[in-house]
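The complex appears here minus one protein chain, its other protein chains still in place.
Chain nomenclature is as follows: A and B, assigned in order of appearance, with residue numbering initiated at 1 for each chain independently.
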Amino acid sequence: MRARGRATIGLVAGGLVAAPVLIGIAYAGLAAVGLAGVGRAGAGGGRVFRVLGDPESWEAVWWSVRTAAAATAIAAVAAVGVGLAFRGQARGHRAAHLLSVLPLPIPHLVAAAAGVLLLSQSGVLARLAYAVGLINGPAQMPLVVGDPAGVGFVLTLAWKEFPFLALVTFSLLATRGPAMEEAARTLGATPRQTFRRVTMPMLSRGLLPAIIVVFIVIAGSYEAGALLSGSHPQPLPVLTYERYLDVDLSRRGDAYALTLLGLVIGVTAVALHEWARAWSDDGG
Amino acid sequence: MTASPGGSAPALELQRLDVPFGDAPGLRGLSLAVAHGEHVVIVGPSGSGKTSLLRAIAGLTSGCAGSVWVDGRSVTAEPPERRRVVYLHQTPVLFPHLSVFENVAFPLRVRGMSRGAANARVDEALAAVRLGDLAGRRPRTLSGGQAHRVALARAVVADPAVLLLDEPLTGLDPELRRDVRAGILEMAARARAAVVVVSHDLEEAGLLADRVAVLSDGGIGQIGTPRDVFARPATAAIARFLGIANWFRGQIRDEKVTCVFGEFCSPADDAAVGPVAIACGTDALRIDRASAVSGIVQSRHFGVDRATVTVRIGSTELSVRVDPRCVPEAGESVGVVADFARLLVYPAGPEGSDSPA
Partner (left out) sequence: MGVSRANAASRAVLLAALTVSAGTPFVVLGVTSAAGSWFFPAVWPASWTGDAWALLAGSLGSATWASTAIATSTAALSCLVGWPTGRAIAALSGWRRHLAAALAFLPVAAPAIAVGIGAQYFFLRVGLAGTWAGVVLAHAIPASGLASLYFLSVFLTVDLRMEDEARSLGAGPWLVLARVTVPALRRQVAEAAALGFLVSWSQVPLTLLVGGGTVRTLPIQVFSYLHAGEERYAAAGALLLVVPPMLVLGAAVFATGRTEVVTA
């Protein structure tokens, strides 16, 4: 009886914390079909279909997913590399841990500001390139801030999220690694086999939930996208916000449909994350 | 890949092995030979470097001096995977990303055997530990006893000449203890491997050992069958580690020892003169109404298969094994006799150090 009651309490508590978002989804859903919100145009699926049929929406989704995947991959590879190079009592491991983790709590906005100052065509890197004679003027510097591909965005967010993945990697290697790798070695596995059959599976399973979190965070990042992306295509959060501020009230209503799209991506990622955690606990 | 015991060479031989232990000097100059199929339990108090010793034998620590021989071949310079020594951690370390079957197949797969070729060996090993029907399970879903058995089956599949076990029975409840012990003995017999166990638990040592080695002062203080070592600890320090219950004082002169129970011949044949520390187990003393030595029963203790009473004789309290069916009451006056043949005599240490702390 008591156990049943506790089960309900936990779910209700989780539901309450999620309530603002769930209500937001419901509201955005209503607004998207024209039943609520600004630019209310009477019920109908027309707005949703217009947004879903608009290539700009899908370009934004693709831009966000693509850049988030690239930045996450770069950060993960770097984190695993640094983690393996400085695992255990390797020379310099203390300094490496500290330097890796140092930028951990820096806000996205600060990372984006530094990214702009460093990477833009007249930024610090361009000046250094000019000083050593690599380029003859700002225009020769590769465009990475405000570029359609989002190179600057990817680099900046990979830098921003590297510390988190490095932290997880270091702790995985410290807590799960040694005993399992020793067991593998005494059972006859060479260092290379141990790495391929034990270390890497352990790391990839252990890191997957963190990798999904990082992906979600980057894909949902507004301020870094707003400062580092170009005007076309735009990151989904930036496009959503611009639609929301549009002077044309019917366009403004489109923001709700885009919001819904963003939330769908979020919910999917949450489900994936829970699955990855279960999978990782199961064998990571 | 079958074991080929190299003639008369021991399965494992340690020659003047130095094992650093943290910043402490650890073990120094340790030598030991273990035959094929023999089980040696190395006991020592916590912190005496037992785990470090096993890791050194397995090749998992650096900074050791001396040499390690397996099957007549020096493996001192070999990496862990080429020593034919399998080290089992205290709690089983299974690869969580692999199924039970894949865990047991691991040693074969890393030696380049195909999945198909490995099948028969793995099935056989799993059947031997009665886990044939759990082959597809993930390690996380196993009970403690099952995980132990998987680790054992996996170790045996690696075809080791030496199995190293770190306190394999410590902290297990009695039923699981029996289960794991049976698994260890059976698997070791299959592999014809030398088994080296470290433990601080004498019960565990008695259950597994052909020979017991007691670590003392950074080396092996005594080695022998459990019966010999437990009955005749070589030094007072080893006797104390073994938990010998009763300690009292006596005098030695002309190879005769005099104590509260009378006079008897010294078991050692040195001609020392002076005070000695005498030790004995609870079963070396007995209640006897006819005895001239009497004391007052202070308290009574009942165990599962024995009973003891604490008797105060003069200023000494002694623990005496009694028949559980007639245990004297507290406060009763009883006579006590000693079995002189089972009294242990050691040179007296500094004042006050010859009674258990």
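Worth a mention:
We take it that contacts are C-beta pairs under 8 Å (C-beta built on N, C-alpha and C of every residue); 3 or more make two chains touch, one makes a residue touch a chain.
Everything quoted here is computed from the prediction, not taken from an experiment.
Considering the whole complex, the hidden chain is in touch with A.
Across A:W63, A:F153 or A:Y241, the single residue that touches the chain missing here is A:Y241.
Across the entire complex, the residue among A:A73, A:A113 or A:A149 in touch with the chain not shown is A:A113.
Shown as candidates are A:L35, A:L52 or A:V101; the residue that touches the absent chain is A:V101. Within the entire complex, the positions of subunit A that touch the omitted partner chain are 6-7, 9-18, 20-25, 27-28, 36-37, 81-82, 84-88, 90-92, 95-114, 116-118, 122, 124, 126-128, 130-131, 137-138, 159, 161-162, 164, 167, 178, 181-182, 185, 191, 194-195, 199, 210, 213-214, 216-217, 219-220, 222-223, 226-227, 236-237, 240-241, 244, 255-256, 259-260, 262-263, 265-267, 269-271, 273-274, 277-278.
By our rule, only the chains that are shown with their structure count from here on.
Those residues of subunit A whose C-beta lies close enough to touch subunit B in the complex are 179-180, 182-191, 193, 197-198, 201-202, 205, 281-284. On the side of subunit B, the complex with subunit A involves touching residues 55, 58-60, 79-81, 83, 85-87, 89, 93, 95-98, 106-107, 109-111, 138-140, 154-155, 158.
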